[in-house]
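My questions all concern the structure below.
With one protein chain held back, the other chains of the complex are shown just where they sit.
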Amino acid sequence: MTPNVSYPRRWKRPPQLVTTRRWRLALPLLILAYLILAVGSLEIDVGRVIEGLERGARFVQGFLQPDFVSRWGDIRQGLIESLTMTLTATVVGVLVSVPIGIGAARNLSPRPVYLVCRSIVAVSRSLQEIIIAIFLVAMFGFGPFAGFLTLAFASIGFVAKLLADDIEEASASQLEAIRATGASGWQLIHYAVQPQVMPRLIGLSLYRLDINFRESSVIGIVGAGGIGATLNTAIDRYEYDSAGAILLIVIAIVMLTEYGSSYLRKFLQ
Amino acid sequence: MSALDTRPGEPTHYSQVWTFRTPRARLALWAGWLALVALFVWCWQVMNANTLWIFVTDAPDQAVDIGSRMFPPELAYLPELLMPLWDTLNIATLGTLGGVILAVPVAFLAARNTTPSALLVRPVALFVIVTSRSINSLIWALLLVAIIGPGLLAGIVAIALRSIGFVGKLLYEAIEESEAGQIEAVTATGAGRAQVIHYGIVPQVLPAFWGISMFRWDINIRESTILGLVGAGGIGMKLQSSIDTLAWSQVATILILILATVVVSEALSARVRRALI
């Protein structure tokens, strides 16, 4: 330390993210320009919105004082469809995902199989459930069967992808050790891969069950059965108290499955 | 077998039976699987009670029919889609912006280490998060279209409302996981509550915050493409009208455009996230 030196009395925080000066100036301007353009193209009908606020208040009221009774028949039917669809779709989806997931793992599968499986996964993941549902309803007719197919197809992309990633991450040294004992390909999967991946697979399935239920409340809007159809009708008829009841049931079931699956996962590990 | 021969002093007989689990655990496991199979069969029957199998067996023909109508996609339709696409991007971006702005306070109220009251405020914040997460953005859109009328605004608000739960949940988990030592150190300097949050917690969760927001933006691009199906603006409205008029070649064009948008936004979001963290 040198005595009697004077130290600066000013300090400015050096820029952390954007270090070039030009960008530091340009970036906020670009963002601002975008926001002006975007908001400018909104075309908000103020009168309609104000009119809507009153309806919004009615909806909040319906949500707080839900009416479970007057549409109970429809709600019950929708719920049964949603729940059965969710379960069957998850089971079938996971069963189909396992071979595809193994096929899509680079460290286990031959290259052609890998490419085919990965493209199945990519197609399933990049298409929205609702778009798949539109097509399947067009092909298979209205009702929960189309919904079941939609959810099963969407589950494949999700579960197979994560499963394949998991297998690829599964410790290579364990794979090597089992291979060194002279195990065949199937024994390899059974002894080296399955024990490492099984807990994750169960976790993924439960997670997907949860997602599938949530999605099942949506695809009914395009005619694929389930509680979504009931909800759609209720909103179309401005029956906010019934809609509120349906939403509360959905929320309750989602919470239940979430708690249940986290409990089950802990129990199984 | 010589290597396995017993040596003197060792017991001459080991159990020849080895089981992976105790009998009881195995029984429970089998019972569990059996119950699952039974449940599956029962659900299958209930679900398909009203299914018309004629339609199902007819499906391959339908698929071929639709497929042949979709091909070739009507590319001349593309210019007409650009404005709706711009709307879709705006729904996603402005919706994400609004959702993130609303999610930040909710996350701080929900995190165990920053909530003002674990007994009163935290459950409310958690309920907001669960509600927002349980209801799909399409349903939010459905509601909002009924309430404030069809249009972009309904879509933006729907996306924002759905994003609160997602961003809020991940962010509050990040806040709870922030390192206690750094927070303790800032507290020990005599800093006030707001200062502790700003100096001790914010720098720790900032990368997570940007990552989550970009991730959600990417998801929102996907979701906003279909909001138009219920009248909430964007390219989904074009999709709806093409489906209604059975113009499958237009549908194919729209799907290609949606797919391309999703791929580009995913790549962009991944790049930005990598640059930020």
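For clarity, chains are labelled A and B in written order, and residue numbers in each chain start from 1.
Methods note: a contact is a pair of C-beta atoms (placed from the backbone, for glycine too) under 8 Å apart; a residue touches a chain by one contact, two chains touch by 3 or more.
The working rule: contacts and distances are computed from a predicted model.
The chain that is not shown carries the UniProt protein name "Phosphonate ABC transporter ATP-binding protein", picked from "PRC-barrel domain-containing protein", "SWIM-type domain-containing protein", "Phosphonate ABC transporter ATP-binding protein" or "Acyl-CoA dehydrogenase".
Set against the missing chain, the residues B:A191, B:L259 or B:V272 yield one that touches it, B:A191. Within the complete assembly, residues 1-2, 5-14, 16 of subunit A touch the chain that is not shown.
Residues of subunit B that touch the chain left out of the display are 179, 181-182, 184-192, 194-195, 198-200, 203-204, 206-207.
Quick note on the criterion: only the chains that are shown with their structure count from here on.
Computed from the mean C-alpha positions, the centre of subunit A lies at a distance of 4 Å from the centre of subunit B. Touching subunit A in their complex are the following residues of subunit B: 36, 39-40, 43-44, 46-48, 50-52, 55-56, 59, 62-63, 66, 86-87, 90, 93-94, 130-131, 133-136, 138-139, 142-143, 146-149, 151-153, 156, 222-223, 225-226, 229-230, 239, 243, 255, 258-259, 262-263, 276. Of all residues in subunit A, those touching subunit B in their complex are 17, 34, 38-39, 41-45, 48-49, 51-53, 55-56, 59, 80-81, 83-85, 87-88, 91, 126-128, 130-131, 134-135, 138-141, 143-145, 148, 214-215, 217-218, 221-222, 228, 231-232, 235-236, 238, 243, 247, 250-251, 254-255.
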